[in-house]
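Handing you this structure, nothing more for now.
Here the complex is missing one protein chain, while the rest keep their positions.
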Amino acid sequence: MRWKIWIVLMAALCLTLVFTQCAKKPATPYKVGAVFAISGRASWLGEPERNTVQMIADEINAAGGINGHPLELIIEDTVGDATKTVNAVNKLIEKDQVAAIIGPSRSGTTMAVVPIVQKAQVPLVSCAAAEAIVTPVAERTWVFKTPQKDSDAVIRIYEHMKGAGISKVALITGTTGFGDQGRKQLLKYAGEMGITIVADETYGPADTDMTPQLTKIKNTDAQALVNWSIVPGQSTVLKNMRQLGMTITAYQSHGFGNIGYVKLAGEAAEGTVFPAGRVLVAEMLPDGNAQKKILVAYKQTYEQKFNEPVSTFGGHAYDALWLVIDALKTVGPNRAKIRETIENKKGFVGTGGIFNFSPEDHNGLTKDAFEMLTVKDGKFAVAK
Amino acid sequence: MPFSMLLQLLLSGITIGSIYAMVALGFNIIYNATGIINFAQGEFVMLGGMIAVSLVNGLHLPIPAAFPITVLLVTLIGVAFERLCIHPLKHPKILTLVIITIAASILFKGGAMFVWGKETFSIPHFSGEHPIRFLGATILPQTLWILSIMAAVVLLLVLFFRGTMIGKAMRACAANPTAAHLVGIRVKHVVLLSFALSAAIGAVAGLIITPIALMDYERGAMLGLKGFGAAIMGGLGNFLGAVVAGLLIGILESLSAGLISSHYKDAIALVVLLAVLFIKPSGLLGRAEVSKLKEF
Partner (left out) sequence: MGRKNRMTLGILAIVLALLPVLVRNPYYLGVLVFVGIYSLITIGLSMLMGYAGQISLGHAGFFAIGAYTSGLLTTKGGFPPLFAFLVAILLTACVAFLIGVPSLKLRGHYLAMATLGFGEIVHIALNASVDLTGGPSGFGEIPRIALGGLLVESALSRYYLVYALVIIALLLSLNIVHSRVGRALRSIHGSELAASAMGVNTARYKVQVFVLSAIYASVAGSLYAHFITFISPGSFDLTFSVLLVTMVVIGGMSSVWGALMGTALLGLLPEVLRGFKDYDILIYGAILLLMMMFMPDGLFGLSQRLFVRRSARSQGRGLPMRQKTSEV
């Protein structure tokens, strides 16, 4: 009996050795790390991000790499969990010795690794939205982010409401980092934008029914509702509103930027208004738009390759990786120089907008990066 | 507060509560036969929903055709799980079995991720999405489907356990496996049957809730958790208890979200659950002697 166990153990050891030997590398590649929430509850972010960066890396390498050096992308899954993200980022820095890191997908996991990259002095281009990721900039010298600011999304929503004569608003947000950041910004800017919050409800990320919260909102004098959450709550809220016969306008966050959520909600999604990057309406943009060329190209290649509709989240990874590639082209795999190059980058045309970085602004986008969109006949359209 | 609001909250609570109750029933069947909590119960619900999505959206089958196929497929998965992972063990400890069901739930979840991807899916409502107005509140036709199917399942279970020979044999095993074995009942068959039955009920639950609750590969865990709470609160092994407790938890959540605070709605339901346990350690309708038999 005992010798059998030994044999199994030895076999397991040999297998492990074989697997570790498999990873032989070609000569002098440029190494870039990527940490995304590929599985877990935030996989709706991580999956398109992973697809996008993989697609770009394949393209770059097929075209002969960066200045002749192949781009070696090392992608790690964070499962949206802080501990796993810390381990992954440490691995990328200490074991793989990457030149720069893109990701993580979520604000919470990004905050968990900010101290690590600050200390190790590795440039990090986050794909998460929270403002705290890049402010105060003096303590975030190595950290950048590509998604537009939450506060800009909120301001665009409130501006749209004012244009429609709406002043009393009900909030319903998910109890995730994303929902919570949105809720805080919505509460913060309501006063100065002349908006009164008449209800402030939340729901859990796995909740399947929001009719109790909506029933409460229905019995207030709210003229509009803002939902700020992740899928599938975004679709459920719309369906529940329709069930309760609520006719007030539903606003959503920029998290709604995936046509899949519209399909899930069906007819209930009609008329929903939300801010988003322009990639969703790439073809509808006027020809003079500076972003149109890359947006259409990204959208078409992505949808062709992965057979799924493009989302704004993949776009954040697109911008992050191209920023790093752009820096690698100019200065090579030198961490400090990459950081410096990104920090001084101006007029960088990405999917999220036109980035103008500076030592004071590590996001580089303004509220104009958002377009207000709506759902019309099951498709995204620019809102009036 | 208007009456229509209270009614609406009650209706919402009953809808969500009946889902919890269905999951709790599945827990009870396996518990009665084996003494374990099957933490993969929520995954049966998820599998039911996902398979229905494939049949209805992918193969364009009508719901009445997809229904039996879904139930059959999930039942087969439940049977395979029992044969491969539970049956071969000789003298398993309760905790070992519980961890095995946890490991199985990870596998089911991972498998579902590969088969269906990470998206959220839905299937059409059984009979339209047009809400029915009722004393100022609204209710979806699908809710009526959920309620009547749950009632039918409970009724069938009662008939099965009280009226048929196999059902009686299963109850005998629950009460005393050794004695049941002595009088000629094949305990191992009963265990297999219990897995088949609870997988089938899980599939039914998954299928009927997908139109309103949507479904993705990660849904199982939360449904399993709530169902576990309902099964415990009602008294493990007690079917009526499961239904009562499931509805109670659903209504508690809905009322606290609507009337007190949606931030704490789950906490309020849990506090009530704990209070019930502290006052009556074997659940609302559970018997103390029975709960004493099954320990870790």
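Just so it is clear, A and B label the chains in written order, and each chain counts residues from 1 on its own.
Quick note on the criterion: a contact is a pair of C-beta atoms (placed from the backbone, for glycine too) under 8 Å apart; a residue touches a chain by one contact, two chains touch by 3 or more.
Please read all numbers here as calculations on a predicted model, not as lab measurements.
Engineer: Which shown chains does the hidden chain touch?
Structural biologist: It touches the following shown chains in the full complex: A, B.
Engineer: Using the definition of touch stated at the top, determine which of B:6, B:61, B:79 or B:94 touches the missing chain.
Structural biologist: B:94
Engineer: Using the definition of touch stated at the top, determine which of A:34, A:114 or A:127 touches the missing chain.
Structural biologist: With A:34, A:114 or A:127 as choices, the missing chain is touched by A:114.
Engineer: For the chain not shown, which residue from B:82, B:119 or B:266 touches it across the whole complex?
Structural biologist: Reading the full complex, the residue touching the unseen chain is B:266.
Engineer: Name every residue on chain B in touch with the hidden partner chain.
Structural biologist: Counting over the whole complex, chain B touches the hidden chain at residues 31, 37, 85, 88-89, 91-96, 99-100, 102-104, 106-107, 109-111, 113-114, 225, 228-229, 232, 236, 261, 263-264, 266-267, 270-271, 273-274, 277-278, 281-283, 291-292, 294-296.
Engineer: Counting contacts across the full complex, list the positions on chain A that touch the omitted chain.
Structural biologist: Against the missing chain, chain A presents residues 1-2, 5-6, 16, 19-20, 23, 38-39, 75-77, 80-84, 86-88, 90-91, 93-95, 107-108, 111-112, 114-115, 119, 130, 132, 175-177, 179-181, 184, 202.
Here, only the chains that are shown with their structure count from here on.
Engineer: When the C-alpha atoms of chain A and chain B are each averaged to a single point, how far apart are the two points in Å?
Structural biologist: Roughly 35 Å, centre to centre.
Engineer: Which of the residues in chain A come into contact with chain B in the complex?
Structural biologist: So the residues of chain A touching chain B come out as 39-41, 43-44, 47, 175, 201-204, 206, 208-209, 211-213, 215-216, 218-219, 231-232, 235-236, 239, 242-245, 260, 264, 266-267.
Engineer: What part of chain B is in contact with chain A in the complex they form?
Structural biologist: On the chain B side, the touching residues are 1-2, 5, 8-9, 12-13, 15-16, 19, 113, 118-122, 129, 131, 133, 138, 140, 209, 212-214, 216, 218-219, 221-222, 253-255, 257-259, 262-263, 265-266.
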